[in-house]
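Every protein chain except one is present and positioned as in the full complex.
Now for chain A:
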Amino acid sequence: MAAALEVRGIVKRYGALVANAGVDLVVERGEIHGIMGENGAGKSTLMNILYGVTQPDAGEIRLGGALVRLRSPLDAIRNGLGMVHQAFRLFDSLSVWENIVFGREPVRGWVVDGRTARAAVAELAERFSLSVNVDARVGDLSVGVRQRVEILKALYREARILILDEPTAVLTPREADALADVMRALVADGRSILFVTHKLREVLDVTDRITVMRHGAVSARLETARTSEQEVVRAMVGRAVSLDIQRPDVATGDVVLEVDHLSVKMEHGHSAVSDAGLTVHAGEIVGIAGVAGNGQSELIEAIAGLRRHAGGTIRLRGTEIGGLSVGARRRLGVAYIPEDRATVGTAGRASASENLILGFQRRREFQRWGHLLHERVLGWAQRLIVRYDVRIRDAQTPVDTLSGGNLQKVVVARELEHQAALIIAEQPTRGVDIGAIEFIHRKLLEERARGRAILLVSAELSEILALSDRILVIYEGRIVANLPSREASEERIGSLLAGGSGDAPPVEAGPLRAPSPAPSLSDAKLRDP
């Protein structure tokens, strides 16, 4: 029997960059097929080609043995392909069922038949145990539920092959486990799943086979049962990588950042951060651990000056900076690597050199009588590109052509170049490939050794544990623990993250909180993208 999906010799070039250089891929009916690879390895390009979003320069795609041309998502949908994007593509103002049937509404005469549509959606949800309230407004749903809506949307369009693009990146561990169950149910139904991910554990847990990509080509085809973590990593990176970090001892210096009784209120009055206090010393990395939506973003934004605080003090080397503008804070020595590199961290259409000079334009060395000296700016950008190993054609290329990891290196390069006393690193390695993670971790540790104070926020507990000298745990806007890293363990922090005491394993049995922590945590993630 012909394979569900067979891809031969796909080539896609963007100018000089070859995103896909002759990719072959075979996905059988009823299998979960993992696609691994660093950012920039060509996974996204390949998936976009399969969903008809981009057209390949060469190569062919067969579905069930038949040659197809996919010129648009509509073509892909008609051929039984479905895609769940990493950033969900849903209308927030519409209800769940309206989103699911959108573009394929059942009609009675000319008119949309809402009753039939709802029933069809409810039945589909039931069949695959994807519990959703079909009448809920999508904008009110948690991330995990929105993902279910996306999956249902694909299933409603009769997708036989589902592409899940980094589906677990936005999920809590529990939601990720639930998703794995759904994936198994779908393949048991004879469908096939293309599971794109960075996370080794997941790919080894749920897939049947794995295709690893590197530099736009397939570097390995593995059977999950017969492979190992090391083998996958080697195929991804081309060498063995260790994320075990050597954290040399550094003598800590004076207090750089001192935050006292800080509170931040949202527009409509509820507290995002209450009475938070923290200090960061020179030569110290302080990690803030917390499940997304527990106030860490607001805390960081208040310190960086992006958000007004309602009370408390923020002192930088003894100077109160709470009332100052972002620019003034930066001049006093605050560098900020924001969580969202694509919209907050960089200007997409601007070139690498323009992005790298942001915030430095006023420096004497770059101007003469108010006129920017482009040669110098370019030279400076070029040096940073080399030093931070940004893979880009040249300094004049717009940064929106870069992969996540490379874009993040641009942000990291610019912010670390500020030589600021305080570096705020917010999710510095999220969605970044292993090579870049290693690189960014090394850079942060170098800055620490130079005596900078670093405030690190990360959703990856392993990252917090590996880098931090001290770990703060934030829960529902309060800092509930402050531990030296040698006293912290994954279990202990995990318990604190969920609102536990840190002594016992948390969650379901917790008698102190009426609702179990998981729903409230996922609810807290309700930020519109």
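For this structure, a couple of remarks:
Following the convention adopted for this analysis, contacts are C-beta pairs under 8 Å (C-beta built on N, C-alpha and C of every residue); 3 or more make two chains touch, one makes a residue touch a chain; residues count from 1.
Methods note: contacts and distances are computed from a predicted model.
Per the UniProt record, the absent chain's protein name among "Chemotaxis protein CheW", "Peptidase", "cytochrome-c oxidase" or "Ribose transport system permease protein" is "Ribose transport system permease protein". Touch with the chain omitted from the figure is made, among A:Thr54, A:Ser95, A:Ser192 or A:Thr227, by A:Ser95.
In the complete complex, the hidden chain is touched by one of A:Gly139, A:Gly253, A:Gly277 or A:Gly451, namely A:Gly139. Of the candidate positions A:Lys12, A:Lys43 or A:Arg157, contact with the unshown chain belongs to A:Arg157.
Note on the undisplayed chain: of the listed residues A:Arg69, A:Arg104 or A:Arg450, the one touching it is A:Arg104. Taking the whole complex into account, chain A touches the unshown chain at residues 51, 53, 72-74, 77-78, 83, 85, 89-95, 97-98, 102-105, 107, 110-112, 114-115, 118, 135, 137, 139-140, 153, 157, 266-268, 270, 523, 526-528.
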